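Right, one structure below, let's go through it.
Left out: one protein chain. Kept in place: all the others.
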Amino acid sequence: MSVGNSLYLVAPEIILSASGLLLLLIGAWGGFKSARLVSILAVTALFASSAVALEFLLNPAFAEGGDAFFGQYRLDKFGSLTKLLIYISAIVSIIIAPRFFDNVAGGRSAVMRPEYPVLIVFAAIGMGMMVSAVDLMTLYIGLELNSLAAYVLASFLRNDERSAEAGLKYFVLGGLASGILLFGMSLLYGFTGTTNFNAINQAFESGLSTGALFGLIFVLAGMAFKISAVPFHMWTPDVYEGAPTPVTTFFATAPKVAALALTMRLAIEAFGSQIAAWQQIIIFIALASIVVGAAGAIGQTNIKRLLAYSSINNVGFILIGLAAANQAGASAMLVYLMIYVAMTLGSFVAVLDLRDADGNQVEEISSLAGLSKSRPGLAAAIAIFMFSLAGIPPLFGFWGKFLVFEAAVQADLILLAALGIAASVIGAFYYLKVIKVMYFDESADVVVKSDSKSHAVIIALCALFVSPLGYLLIPVLGNIADQAAAALFWAL
Amino acid sequence: MLRSGADLPVDSLQGQEGNDLTDLSQYLPILLFLGIALILSAAFVFLPMGVSRLTGTHNPTVNKLTEYECGFPAFEDSRSQFDVRFYLVAILFIIFDLEAAFLFPWAVSLNEIGWTGWVTMMIFLFELIVGFAYAWKLGALDWE
Partner (left out) sequence: MAIKLIVFLPLLAAIIAGLGNRALGNIPAKVITTGALFVSCALSWPIFLSFLGGDTQAFVVPVLDWVRSGDLNFNWALSVDTLTAVMLVVVTTVSALVHLYSWGYMDEDPDQPRFFAYLSLFTFAMLMLVTADNLVQMFFGWEGVGLASYLLIGFWFKKPSANAAAIKAFVVNRVGDLGFMLGIFGTFLVFGTVSIPEILAAAPAMAGSTIGFLGMRFDTMTILCLLLFIGAMGKSAQLGLHTWLPDAMEGPTPVSALIHAATMVTAGVFMVCRLSPMFETSETALAVVTFVGAATALFAATVGLVQTDIKRVIAYSTCSQLGYMFFATGVGAYGAAMFHLFTHAFFKALLFLGAGSVIHAMHHEQDMRYYGGLKKEIPLTFWAMLAGTLAITGVGIIHIGAIPALGFAGFFSKDAIIEAAYASGTEMGSIAFFVGVTAALLTSFYSWRLMFLTFWGKPRWIESEHIQHSVHKTPETAEDSTGGYHPHESPLTMLIPLGVLAMGAIFAGFVFHHAFIDAEQGAAFWNGSIAFDEHLMHAIHEVPYWVKLSSTFAMLIGLGTAFYMYMRGEGRPQALANQFRGLYQFFFNKWYFDELYDLIFVKPAFWFGRLFWKRGDQQTIDRFGPDGAATLVSYGSKVAGRLQTGYLYSYALVMLLGLVAAITWVMVR
């Protein structure tokens, strides 16, 4: 395969890389004033990449996909679909940022910096590489590119203690996880003699040596950190709470999608011939994430922290699809991811829209009391997201849960499905608590009206997507997810 | 079980499970070098000490006995404040140092990888230069 062809297949990443470098220079010379221009250009670049990804996804000419750079990178529908989700999340994270940074309390760094969109773009490149990686090398480079950008983003408000703390914690623990991952990769390479997913899979077919098993576990542990699955979740609440809200929005969506997609690809393409080796661990991680996410969320008073636990909880449900280790499970995970991204984007943007009279962000759940009266539209939207996150029909969140449970049942993991359903009841408690506070508690009169049209549009779109109207999209989404999931299983 | 990934293409590694132990002989020169390095470094450390002990006067003071390293006092409260610019410089140094580290294998194998390799490295260098320019413009290189 020629280099030119390879370059063509990585077009989304090339677009983003070139624009990222350019924007960095613009930002350097333009200063704070250029933040708006840089943001617009970054969003444009992300849109361009999305267009390319969409083309790859829908154009029959690319139905088979293709390998680039000598089997280090693969273009397929799975990668293109997840890239689309990542880019959309990145675009939203950039759009909602200026309003937040321009109004940060304290005012010392109270201005949007041009580095923000640039870092998001770099993270997006990394994540694009992650979801397309079919080699441990590409995997690691993509992961680190994303992580390094993320560490900086987490502590973006560097004068804010919580933000700095979030960045530091994320960095240190991320470094630890990265080390674990790297160690696992070296073990895998040592015991199979290759870094290529397919080759690893072939090597595993003849049996699994202890060293390779160690490697497999270490690699999965590293991935579990990125998807914040129990017991590698500890950083999540602190980082989500401390990081600036637009960054949290980004963390809760794009890297989750990328890491989950990468985990799926690893588990299926690289470790697919030794499902028994990792299935039980995934089952445990899934259940633990559901339970710990739900139990941890119950005591929370900060809505960002609550949403952090909610994301842990949802990752658990998504992993049930992985535990099924079949095509239906992979398809269910992808559908769930799409719905999850919409729900999470909507919730965080709604949180971002909560400001008191002084313009400070409102994050305490108790301050939401009476929101149904002061901001009925926003309260209704939050209620929709909460109901959907809780998986209550007829909202769309239910469909995702239904699909993963169905896949689990198909894979004869009936106990897992039953336990998951039972545990989802616990989760419903804290989602409903938010709704109860908004609709039934004595009004706290904290939140004031917001005039942000972009927020309103994003919230409305997300709410529309997760509302029962979303079910109209099931044929389309289901079809795409099925094709993408099938792409994972071609190699086997 | 050791293997050098650097000098063998990935594909040819399959099926070489049998001669794991014989491979070790290839590392003998390194071992020799290691020994020589150890001897030489020990000589550089201990020879001056021995010579000075034998030739000079022995008159220690507190300052003389203090370890001298990186400009810091060796023992003090770890929570002391220091200038973050040290780290900035250090990090920049590491980045460009690694760049140089990449250049060596690239230069050695330039014959094999041809123009594609050359262009790739130029792009890599360009990216580093962009970063360098950014750091420079933002004043990361100015001490004051």
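Every chain is named by a letter (A and B) in the order it is written, and numbering of its residues begins at 1.
Everything that follows uses one rule, which is that a contact is a pair of C-beta atoms (placed from the backbone, for glycine too) under 8 Å apart; a residue touches a chain by one contact, two chains touch by 3 or more.
Only a predicted model underlies this, so the values are computations on that prediction, with no experimental measurement involved.
Peer 1: If you put the missing chain back into the full complex, which of the shown chains would it touch?
Peer 2: Listed by label, the shown chains it touches are A.
Peer 1: Have a look at A:Y140, A:F232, A:F271 or A:F348 and name the one touching the chain we're not showing.
Peer 2: For the chain that is not drawn, the touching residue is A:F232.
Peer 1: Out of A:A295, A:I392, A:V409 or A:A456, which touches the unshown chain?
Peer 2: Touching the chain that is not displayed is residue A:A295.
Peer 1: Which listed residue, A:F214, A:Y471 or A:F489, touches the chain dropped from view?
Peer 2: The single option touching the absent chain is A:F214.
Peer 1: Check each of A:A28, A:A177, A:I365 or A:L403 against the chain that is not shown and name the one that touches it.
Peer 2: Checking the options A:A28, A:A177, A:I365 or A:L403, the one contacting the hidden chain is A:A177.
Peer 1: Pick out which of A:L182, A:I275, A:I426 or A:L473 touches the chain that's been left out of the picture.
Peer 2: A:I426
Peer 1: Would you write out the residues of chain A that touch the absent chain, in ascending order?
Peer 2: 168-169, 172-173, 176-177, 180, 210, 213-214, 217-218, 220-221, 224-225, 230-232, 234-235, 237-238, 277, 280-281, 284, 291-292, 294-299, 426, 429
Rule of thumb we're sticking to: only the chains that are shown with their structure count from here on.
Peer 1: Determine the centre-to-centre distance between chain A and chain B, using the mean Cα coordinates as centres, and give it in whole Å.
Peer 2: 37
Peer 1: Tell me, which parts of chain A touch chain B in their complex?
Peer 2: Listed in rising order, the residues of chain A that touch chain B are 3, 21, 24-25, 27-29, 189-191, 193-196, 199, 211.
Peer 1: Could you list, by residue number, the parts of chain B that touch chain A in their complex?
Peer 2: 1, 3, 5, 10, 13-14, 116, 127, 130-131, 133-134, 137-138
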